[in-house]
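All protein chains but one are shown in place.
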Amino acid sequence: MDKTIDKQAFMALLHDNQTIMVGGFMACGTPETLIDWVVESGVGNLTIICNDAGFKDRGVGKLIANDQVKTLIASHIGLNPEAGAHMSAGTMQCELVPQGTLAERIRAHGAGLGGILTPTGVGTIVEEGKRVIETDGTKYLLELPLGADLALIDARVADRHGNLVYDKTARNFNPVMAMAAKTVVALAHETTATLDPENVVTPHVLVDHIVKEVG
Amino acid sequence: MDKTIDKQAFMALLHDNQTIMVGGFMACGTPETLIDWVVESGVGNLTIICNDAGFKDRGVGKLIANDQVKTLIASHIGLNPEAGAHMSAGTMQCELVPQGTLAERIRAHGAGLGGILTPTGVGTIVEEGKRVIETDGTKYLLELPLGADLALIDARVADRHGNLVYDKTARNFNPVMAMAAKTVVALAHETTATLDPENVVTPHVLVDHIVKEVG
Amino acid sequence: MDAKTIIARRVAQELSDGDLVNLGIGLPTLVANHIPDHIHVHLQSENGLIGLGPQPTEDKVDKNLTNAGAEYVTLKEGGMYFDSVTSFGIIRGGHVDVTVLGALEVDQHGSLASWIIPGKLVPGMGGAMDLVVGAKKVIVATTHTNKGRPKIKAACSLPLTAKEEVDMIVTELGVFHVNEDGLHLVERHPDISIETIIEQTDAPLIVGDVKLMEV
Partner (left out) sequence: MDAKTIIARRVAQELSDGDLVNLGIGLPTLVANHIPDHIHVHLQSENGLIGLGPQPTEDKVDKNLTNAGAEYVTLKEGGMYFDSVTSFGIIRGGHVDVTVLGALEVDQHGSLASWIIPGKLVPGMGGAMDLVVGAKKVIVATTHTNKGRPKIKAACSLPLTAKEEVDMIVTELGVFHVNEDGLHLVERHPDISIETIIEQTDAPLIVGDVKLMEV
């Protein structure tokens, strides 16, 4: 089953009001070609889940600069002044989540858990509005699952089944996001017939579509 | 830093009343040499955490047959009649845990979570004695972390830093147990200088000691 | 055709191209032999692989390549290995399209008992509780009766594997759908009358348009 799609088929996956997870850490491991196409599509009112706000001209920062993002759920926005400006102007909301909690919340959705108890954020403003659950005298925050309509991930190599491996620190949030969205699109920088079954990071059953990076 | 230890040093790690996690699934991926040494040591009153009870003469079944196990925490004991016999005789207790819950409880300990909410076991006897937590109208069981004093795991290859890779379905519970015990000992069937940094499954910082399989 | 073959063949017809499928130990395993040639499904073995192939010839046996029943198996091209945490993340997270498993009892509301007969048989639930809760579609494949006693009940009397999760029951006598309004008989064996099925079923049946099973 060939999962490769072209730009046109990708564009048909995009809609206003979608929740989209985007892999990458400060734009390292973000599928830039797919982000460019989301910019080109002009879809708006998006909820973006990403480790950070990227840069003004890299990563999900391009979507923010183009006024397509209603809500950003991220752990850090400091390297993109546009994100702060959009927040101050009231044109974008931002939910800041500790990075480890963000990873676990996405994992919880992908792995079918109802939530996880984490010590992270106890006694801080992260606790606000959350259930505090005590076990054995220790307090934990109940953090809830985080899923998406679409995940856009960046892979080094896809094989013809859709198995994926990643490149160095460009791996980051990509594998866990591949577990947590209704539709998963991977931008593959290379393709190959098959990968070593011991080294596959994302099994093909989790990947719906592959876009081959050109050039 | 050479992490290799010999039999004598391994034996010094063993004590009565320890909680020991043992990798393997129906003895596939169980470090048999290390189990043989635990049998030889004669330590008793152990709590063993393992996917299953192994067979009478393979895997943790050898420890049960030798009357060293006070409590077994496992998902399945059906292929080892000795386990049932020890339970009936009252010489061993057994806590049965759904396999996915067992994996998540061990992971929770290793990843510093206070617990996880799972739908598995809701409305069954697995629910007994547990907190039921409802989010968005769905009921989940709060399952608590499971750690150990010692983890005995089975690796295909260890490099000289202690990085590990596994062999096919012998991987199973080994990687997660390497996260969840105070002391982690890996039986390595091969050793090499270095492994590909993209393919390491268990990072060396999690591994305390390596025992090289002989022959 | 014997009962098991009738059941396995009928279950196989429920599978769609590209499905990720988990087949339980025993009768459900036989389903793999009846998958139509034009349908390509991916079989998961919860001990750590997707791409389960046929049993190897004796000279090709690899002791580190087994299924969840501790039998030697093979891996198909495109398959891959993973650990137990990933395996049950895939299962619990709803990434398995169809799970097929046996039953001691199954009731009109879709509750299933399959893992324990108190005081008699205590093998443990293994991965069954997670599979039944997590898979998108749960099919119980079982002989209609056990020593003449109906396995389909108004309410299970044995401890449950999961509450109200079964979608479909296939026996050698017929096919049943578990709907909101109760248990529907939707197909019958051509040689078996609806009256006989009602007689051998310990639960109220909703009988509408009953098709003939292909046998």
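Letters A, B and C mark the chains in the order given here, with residues in each chain numbered from 1 onward.
The working rule: a residue touches a chain if its C-beta (ideal position, glycine included) is under 8 Å from a C-beta of that chain, and two chains touch if they have at least 3 such contacts.
Computed from a prediction, not measured in an experiment: that's the story for all the values here.
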item: Visible chains that the absent chain touches, using the contact criterion stated earlier; value: A, B
item: Absent-chain contact - pick from B:D52, B:E82 or B:D159; value: B:D159
item: Candidates B:H76, B:R156 or B:H204 - the one touching the absent chain; value: B:H204
item: Selected from A:L13, A:C28 or A:L206 as touching the chain missing from the view; value: A:C28
item: Hidden partner chain, residues of chain A it touches; value: 25-29, 51-52, 74-79, 84, 87, 94, 96, 98-104, 107, 118-126, 156, 166-176, 201
item: Residues of chain B in contact with the chain not shown; value: 1, 107, 109-113, 159-161, 163, 179, 194-195, 197-198, 200, 203-206
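One rule holds in what follows: only the chains that are shown with their structure count from here on.
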item: Touching chain A and also chain B, the following chains; value: C
item: Pair with more cross-chain C-beta pairs in contact, given B-C and A-C; value: B-C
item: Inter-centroid spacing, chain B versus chain A (mean Cα positions, whole Å); value: 33
item: Mean-CA-position distance for chain C and chain A (Å); value: 35
item: Multi-partner residues of chain B (at least 2 other chains); value: 104, 118-119, 166-168
item: Shared-contact residues (touching 2 or more other chains) in chain C; value: 49, 75, 81-82, 88, 91-92, 133-134
